[in-house]
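As you look at this complex, bear in mind that one protein chain is not there, while each of the others sits in place.
Order as written gives the chain letters A, B and C; numbering starts at 1 within each chain.
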Amino acid sequence: MADEITEALEKIFSVDSVLYQERGFQRRIGFGERPALLNIDLANAWTRPGNAFSCENMDVIIPAVQALLTASRAAGIPIVFTTTAYDVTASSPSDMGLWHKKIPVELLQAGSEDCQIDDRIAPLDSEFVIQKKRASGFHGTYLAGFLRAHQVDTVIITGVTMAGCVRHTTEDAIAEGFRPIVVREAVGDRVPGVTEWNLFDIDAKFGDVESLARVLEYLGKIENEGNT
Amino acid sequence: MADEITEALEKIFSVDSVLYQERGFQRRIGFGERPALLNIDLANAWTRPGNAFSCENMDVIIPAVQALLTASRAAGIPIVFTTTAYDVTASSPSDMGLWHKKIPVELLQAGSEDCQIDDRIAPLDSEFVIQKKRASGFHGTYLAGFLRAHQVDTVIITGVTMAGCVRHTTEDAIAEGFRPIVVREAVGDRVPGVTEWNLFDIDAKFGDVESLARVLEYLGKIENEGNT
Amino acid sequence: MADEITEALEKIFSVDSVLYQERGFQRRIGFGERPALLNIDLANAWTRPGNAFSCENMDVIIPAVQALLTASRAAGIPIVFTTTAYDVTASSPSDMGLWHKKIPVELLQAGSEDCQIDDRIAPLDSEFVIQKKRASGFHGTYLAGFLRAHQVDTVIITGVTMAGCVRHTTEDAIAEGFRPIVVREAVGDRVPGVTEWNLFDIDAKFGDVESLARVLEYLGKIENEGNT
Partner (left out) sequence: MADEITEALEKIFSVDSVLYQERGFQRRIGFGERPALLNIDLANAWTRPGNAFSCENMDVIIPAVQALLTASRAAGIPIVFTTTAYDVTASSPSDMGLWHKKIPVELLQAGSEDCQIDDRIAPLDSEFVIQKKRASGFHGTYLAGFLRAHQVDTVIITGVTMAGCVRHTTEDAIAEGFRPIVVREAVGDRVPGVTEWNLFDIDAKFGDVESLARVLEYLGKIENEGNT
């Protein structure tokens, strides 16, 4: 089934890309000079099996993120992780806002192991974990101000899910004045076709979708300026 | 080709919906008590042929929006239009931010006929046109504060494009605390498959996709409280 | 000294109020129908002596907040606390952004007793504590979306400091579409004259400054609708 879906989608993208390119879409935003690495929702609820939020393809995504973490730490760039979590049992009214009316966010209890970043890609003590309540890593968080204060101009984006938090984060990133670079091998979702489609939309309109190899090459050229 | 694409996508959505429903996604957010009508980028650059931004299916979209405008005016609810426009020729540095590095927003000159709302669905003098710079109607605008000041809890969303401004607006709407209702017949895009896929993603995670008939029925029951 | 300052300020306010009222400022925004209680930075660093952030007048402020908490819990309205805290020792670059370049926020270690809400006004398990990084309770937090999702139209504001977090929160509250009511006996600061001057500015332009008695009377009339 997955192959059939991929094949069907590739045909559609091929037709659509002709029109986009004739019209001046699908341009390259390019890499800037001061990147940050932004890892969206790579907590156990998404990276491990058996959860309503579990995603596919972790045997590719986790090693890709590991490689990006190694390169980013060597380059000394800011690294941010997000997770999505709520005071589910206690709060009245709920910090889930309206989102539990669409998806099962009531399963994401703040402080639970489910909401902690997967220990295969564990943050160092010096790296941030932002606990967000909405899909975008920028929405209702101090992320944009934090990145600006540190003069970041480019966000390398990894994580899940493509149709949810990664997509909304990417849209917000360019709106907030940052160049979004989405790493193809480091993002995913949980239903067939969704990753491909959302990468296609993003590359057409909101940010550049780049291969892991190309992003690692870019990070290798960033000079480590030490902590400022 | 369009039929083939639709058929291929329907198969994918069918498979994906089984998984989503097993997992507790695709819930109904439902209609609230105080709606506003939000028409995204139905300006001539998008609604008329011959522009890089021109969209398909206007023979369905325009009448749907006309019906929604009539019902919304009868109900006395707030009506907002957005357009996207820039001081293209003059500004240095540009108010396009980074977006012209992905899509041809340099074609959208503020004050031009292209950026005016299509006169088949012209705003009344009492209705707002918000000139935005980014994809979302909420991003970098006073829309959220305006809607909250008038105690709106639900946004009925129409317009274009599904993969761009309508999608981002819908994601922001639920994040900002409003129930997004996207009207299936009143939204569109410019490349095959994009509208269907983005409606599928939105209905799974961010807002309810509803038929024009159902939304008109809902609006018919809203009491007109007059201006407050 | 304090009496002299108060006297000098009262004279200035009297002169200024004449001009403001002639010009149509100092209007009443009034109470709405769905209030929330918003307690700004009443954590130990501010409410207890011996800290760079310690504020004056806690023998008045704490009982006032206690009374407001009792009334708000009886009315069943949303109650939110904020604190300001950072990953001071570990993070590189810092989540303090630029603020430690003006004030000693490096003293506010997340998780420390200093950053916990004073236990004389301890939150119930069902009440939120939002850990913010900036002055305003709305800036870089999910507060506005949360309040809108629960259809709040009025925010009763207490806490410290008047020239910092309370002031910025009040300005943002009206911009976001909420009626700000600042409770005179429940707010304070750490240097003479600052509380009086900022209350004067706020009442002229951004929100109503009301007495504790009047706010308690208002809360007494709010019907407890139970949890929704």
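Rule of thumb we're sticking to: a residue touches a chain if its C-beta (ideal position, glycine included) is under 8 Å from a C-beta of that chain, and two chains touch if they have at least 3 such contacts.
Since we're looking at a predicted model, the values are computed, not measured.
Under the touch definition stated at the start, the shown chains contacted by the missing one in the entire complex are A, B, C. Within the complete assembly, residues 1, 5, 8-9, 11-12, 15-16, 19-20, 23-30, 52-53, 97-99, 101-104, 107, 134-136, 139-140, 163-164, 167-168, 171-172, 174-175, 177-179, 190-194, 197-198, 201, 204-207 of chain C touch the chain that is not shown. Panel shows chain B; residues 78, 87, 90-93, 95, 97-98, 125-128, 132-134, 139-146, 149-150, 227-228 of it touch the chain omitted from the view.
With the whole complex as reference, residues 144-151, 153, 175-178 of chain A touch the missing chain.
In this section, only the chains that are shown with their structure count from here on.
Separating the centre of chain A from that of chain B, both taken as means of CA atoms, is a distance of 25 Å.
Measuring from the averaged C-alpha position of chain A to that of chain C gives a distance of 35 Å.
The set of chain A residues touching two or more other chains comprises 97-98, 134, 139-140.
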